[in-house]
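Yeah, one chain of the complex is gone here, protein chain that is, but the others are all in their spots.
As written, the chains take the letters A, B and C, and residue 1 is the first residue of each chain.
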Amino acid sequence: MMENAWIIPLFPLLSFLFLIVFGKRLRAVSAYIGIFLTFASFIISLLVLIARFGSPTYKAEGIWLTIGDYQLTAGYEVNQLNALMLVIVSLVSFLVHMYSKGYMHGDGRISVFYAYLGLFTFAMLGLVLSPNLLQTYIFWELVGLGSFLLIGFYFYKEEAKAAAKKAFIMTRIGDVGLFIGMILLFWQVGSFEYDEIFAAVSAGMISEQMITLIALLIFIGAVGKSGQFPLHTWLPDAMEGPTPVSALIHAATMVAAGVYLVASMFPLFAASETAMMTIAIIGAFTAIFAASIGIVQKDIKRVLAYSTVSQLGFMMLALGSAGYVAGVFHLMTHAFFKALLFLAAGSVIHAVHTQDIEKMGGLWKKLRVTGPLFLIGTLAISGVPLLSGFFSKDEILVSTWVHGHTFLFWLAVVAAFFTAFYMFRLFFMVFTGEARGKTANVKESPGVMVIPMLILAVLAIGAGYVNTPWFGTFLGDWLTEGNQALGHGHVEGPAWIMVVATAVSLLGILLAWLMYGKKTIARDWFSAGVPTVYGILANKYYIDEFYKMTIVKGTTAFSRILHFIEVIVVEGIMKMVAGIISGLSKLGSRFQSGQVQTYGTVAFLGLAILVIFFAVTGGYLK
Amino acid sequence: MMFPYYLSLLVFSPLIGILVLVFIPKVKEPFIKLIGFLATLPALILTVIAYIAHRNGAELSELAEKVGWMQFVNPEMAGKIYSIDYELGVDGFSLLMLMLTALLSTLAAIASIHIKKEWKGYFMLFLLLEIGMLGVFAAENLILFFIFFEITLIPTFFLIGKWGYFEKEKAAFKFLVYNGLGSAILLIVIMVLYARTGTSNIEAIMSIMASDSDHLVVSAGTKMGLLIALVVAFGVKLPIFPLHSWMVEVHVQAPPSIVMLHAGILLKIGAYGLIKFGMGIFPDQFQSLAVWLAVLGVINLLYGAFLAFIQTDFKKVLAYSSISHMGVVLIGLGALNAAGIQGAIFQVVSHGLIAALLFLLVSIVHERYGTSDMAKISGLAKSMPIAAGILLTAALASLGIPGMSGFISEFMAFLGLFKEMPVLAAIGCLGIIMTAAYLLRAVLSITFGEAKRENTEVNDVAPLEAIPAAILVGLIVLIGVYPNILSGSLTSTIETILLGMGG
Amino acid sequence: MSTVPISAYLTLALVLFCIGLFGALTKRNTVIVLISIELMLNAVNINLVAFSKLGMAPSIDGQVFALFAIAVAAAEAAVGLAILIALYRNRKSVNIDEFNTLKN
């Protein structure tokens, strides 16, 4: 089965090409094509995963580009991580395809939408299958392209345009880091192949500092894609795209690509303590930082976006603290419950046609299905026991603690508390209390939207049990088998961590309930109490403004300077030369006075000058 | 594989078209356009045949031609045989360029449907220009090269000056003077070599120079001087940083169908010359100059990018982006290793295609909107979605999205440079970001956004316009997805160059 | 028999030549200009004759040359005056500095 894995990305690609060409005529039908093809690739990925349980890693490659003596290859590889990711990606993508059928219903450009989805899915699957860094980079960029296109799907909205541009450029900044790192690595190893790279690393062919440098550069790439601080600002803005897109790209798959990259390059990172430390710190900081912003957002999707950023921070923290399994595990669970949350949010927006949570409320009764599903997601992400999020987050905390990042551990705990709080704040504001907006004709979403949510909900609950301290850590053992560099399948941590985690999440929920559910605490005690802090949070620490002031302005200013040079120096010199010539011309024609005697004089002077010069230099007048 | 005088036929095949056009009354517009288009086909077909044959292992040396041409001095009188022969020949690289030329000429001929007046004169000059360009890449003889090089000048001058936009004549003269100076310097170099070595055959000169290790034929200083002069001469064409101002004007003023050729081929002649003559004839000096080339390349890359970032006219953006992209070529050459040179050559080809595509779109849009001012156009995605789609594709290709040719060349050029001078390369990488920034800024402001009212009632790309665009996109993607299709025929060229470098 | 050294003749000729040149380049009256040119030519004749008698390698050629020179000078003067007359008919002036309609 695995040797056919290459087919998997081709289905969505096919869907893309087909819909781009014929979409105009197909209109709504195109949805079915997209759904069907992604379903096909999901099935095959599932088969591949099953096959992978049985047999070892499979790899196939062909020559792609010859440079002098080097031959760069292209191909595909199926190892544990790939196989797992394949399923996650294709599944979520399939579900989103399905969901969009309802969500995008009646949109004139639905075929384009599905085409883009196809392109993205293709890229994402390709990224997952890549056996070498170069190929990874290629699909890495294509994934970004897909996200760019989908963010800008509502091209006529200025915000969408800006968001798309921002997303592309911000991620590109990260990508350049990856680009440089990749090339440096190539000249160190002489190949882009993962296995050869890891071999070189373990053989100690590369100097310590070089590894660190390369690792950090590659990590910059991950930072860009996974919206880690300081390149996180594009992710919330990316919510301009249609909600299913947010679910697929900006929650479940692409943003996780950064984490995936770090995971798949793990042996390299593990070889550099500094790099690991950096990752952990960035991750932890992003986790708490984003969470703190999430507390005060008023746009349902933005809240989720910041929570995504924060969750990704958790994953990075995990990887940075050698918690390979924890990272990947959380990546998986998060994919499910965050996708669920987004889809649910989408269905809410679909129903009330606004994203402002101030205008919602009391939807629990109206949205009989969406409400509970959203609750499940919320519980999962808050790390309430027995749901998937609980286990994965626990794994992370444990590995952080065990790895000795005490401070980061407590940061993570606080972040977890925030998470629980703002998620339930969201839940209470949307579903409980009395309606603040007009909810007259609010009705539940159609089945085609509900079914995907149901499936995700099941996973959000159950996915955790593949890797638990109680019932065994199948996932971990399987992921790490036959590869020491990835660490152990399961790290034993003190039991109290689990208690603490549970406690903080419950605390968070409680506080949220008191403020937004029961309203025993005034809603604005915080915003009124410490307005400055509130302002800072509401404005996301003014980071966008900061970038605008420094980078954007700086670039423009520099360009202006260069423009000045262009005009003054480059053009100027040319004008000067032209001026000199025409000046000479004028002078010459002025001499041409029409006075014949002047002509004779000039001739005579010419003679005289020559003779005198000759007499002086010729050495005859000694 | 080929019949004799294959190359001559190839190079001069457009002449047939010219001759036919002479006898066609100048009012028969569609007919003239048809002839103009058909006349570009033979060259295309011949190049493609040659390329395929080459891919199937046929020796390119079979194509070489040599006919005595002129004999300046009585043979028994002067020591050297000051004679000039008519010599044509190709290697992998020049064959590639020939194919690119023929292809773009055909496409540009199709894109010329928007020409409004004087079709007869237009196409005669157009075909003359094609002859010049083909000749440049087929010439195996410095003086022959120069002759074709000059021949491209004249038609371009008239094509810009008569069929261009508002300030066409100024642009035409700027073009003429700058390139005139460039070719003048080139002529000096060529004639010095010729006078010193007594031959103008490139192979012969290369071998003489190679054997002239202790600088008896040409002193070391002179060699360096000649190489620098060569860089300046081709730097005008390329263009290299301080010598570029003419080319912006041309890009803005010339008719887009001509800019397709100009940006697609004429600029590339500079790169071609640097690789073929600069590296081929002065390998040692080139090595000592490489660093500066790389620096110039990075300057070009960034300078062009930053200036493109603040332009308001889309054509200007493209003009500066061309400057920026030519920087990549220089970077590749500066790297002076297999990856770098191959990257440079790839960039030459890929930018040829991409620039052509972009200006094809400019012509399409300009035809509809009567302007290329980005402030005046918006919401193209609504009014003409297909055009918008292709435009976006072209922009993405140009900013180096993987899967399209732009990425491959950029990647290889930087791969090469990072090996030699990592720091410089790292600075250069800033250009990659800037490229994305300015291209998205420009393209999004045209395609995205609310469609202006007066912009809505335009019809989308016509089939005749779509064909060339489709072909170009196809090739761009093909190279991007399977680059080996090109690198195969280049290996020998690059090996010989590197061999000359002694490494 | 002659004791006058050749240098004297040469100097005389040079002086005469310079006078002629000066006249030709400064006088306003065209007739005088033409005369001055004659002067220059005659300076040449002095040179030639002097050389043919007292030169390092005396020979008759110089005198022949002188004769030709005189003849040519005469012709030139004639032509010059003829043209001047034609010009005078149209311009009504012989002042050389007024013949400046063609310039720049």
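Here, a contact is a pair of C-beta atoms (placed from the backbone, for glycine too) under 8 Å apart; a residue touches a chain by one contact, two chains touch by 3 or more.
Here is the rule we use: contacts and distances are computed from a predicted model.
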Inset, instruction - Write down which listed name, "Formate dehydrogenase iron-sulfur subunit", "NADH-quinone oxidoreductase subunit N", "Branched-chain amino acid transport system ATP-binding protein" or "ABC transporter permease", is the UniProt protein name of the chain that is not shown. - result: "NADH-quinone oxidoreductase subunit N"
Legend entry - For the chain not depicted, the shown chains it touches: A, B, C
Inset, instruction - Quick one: say which of B:I16, B:I154 or B:M501 touches the chain that got left out. - result: B:I154
Inset, instruction - Tell me where the left-out chain touches chain B, residue by residue. - result: 68-75, 77-78, 80, 82, 121, 143, 146-148, 150-151, 153-154, 157-158, 161-162, 169, 173, 176-177, 180-181, 184-185, 187-188, 191-192, 194-195
Inset, instruction - Over the whole complex, note the residues of chain A touching the chain we left out. - result: 581-582, 584-586, 588-589, 591-592, 594, 596-600, 602-607, 610-611, 613-614, 618-620
Inset, instruction - Tell me where the left-out chain touches chain C, residue by residue. - result: 13, 17, 20-21, 24, 30, 33-34, 37, 40-41, 43-44, 47-48, 50-51, 55-59, 61-62, 64-65, 68-69, 72, 75-76, 79-80, 82-84, 86-87, 89-91, 96, 99, 101-104
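In this section, only the chains that are shown with their structure count from here on.
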Inset, instruction - Could you tell me which shape the graph of touching chains takes: line, ring, star, complete or other? - result: line
Legend entry - By count of C-beta pairs in contact, the leading pair of chains: A-B
Legend entry - Distance between the centres, which are taken as Cα means, of chain C and chain B, whole angstrom: 65
Inset, instruction - Report the inter-chain centroid distance for chain A and chain C in whole angstrom, where each centroid is the mean of the CA atoms. - result: 96
Legend entry - chain A-chain B separation of Cα centroids, rounded to whole Å: 37
Inset, instruction - Would you mind listing the residues of chain A that make contact with two or more other chains? - result: none
Legend entry - Residues within chain C bordering two or more other chains: none
Inset, instruction - Write out the stretch or stretches of chain A touching chain B in their complex. - result: 20, 63-70, 137-139, 141-142, 145, 152, 155-156, 158, 160-161, 164-165, 168-169, 172-173, 176, 179-180, 183-184, 186-187, 555-556, 558-560, 562-563, 566, 569-571, 573-574
Inset, instruction - Could you please specify the touching residues of chain B with respect to chain A in the complex? - result: 242, 244-245, 303, 306-307, 309-310, 337-339, 342, 379, 381-382, 389, 396, 401-403, 407-408, 412, 414-415, 418-419, 422, 425-426, 429-430, 432-434, 436-437, 440-441, 444, 447-451, 482-484, 487-488, 491, 494, 498
Inset, instruction - Name, in rising order, each residue of chain C that touches chain A in their complex. - result: 21, 24-26, 33, 96-97, 99-104
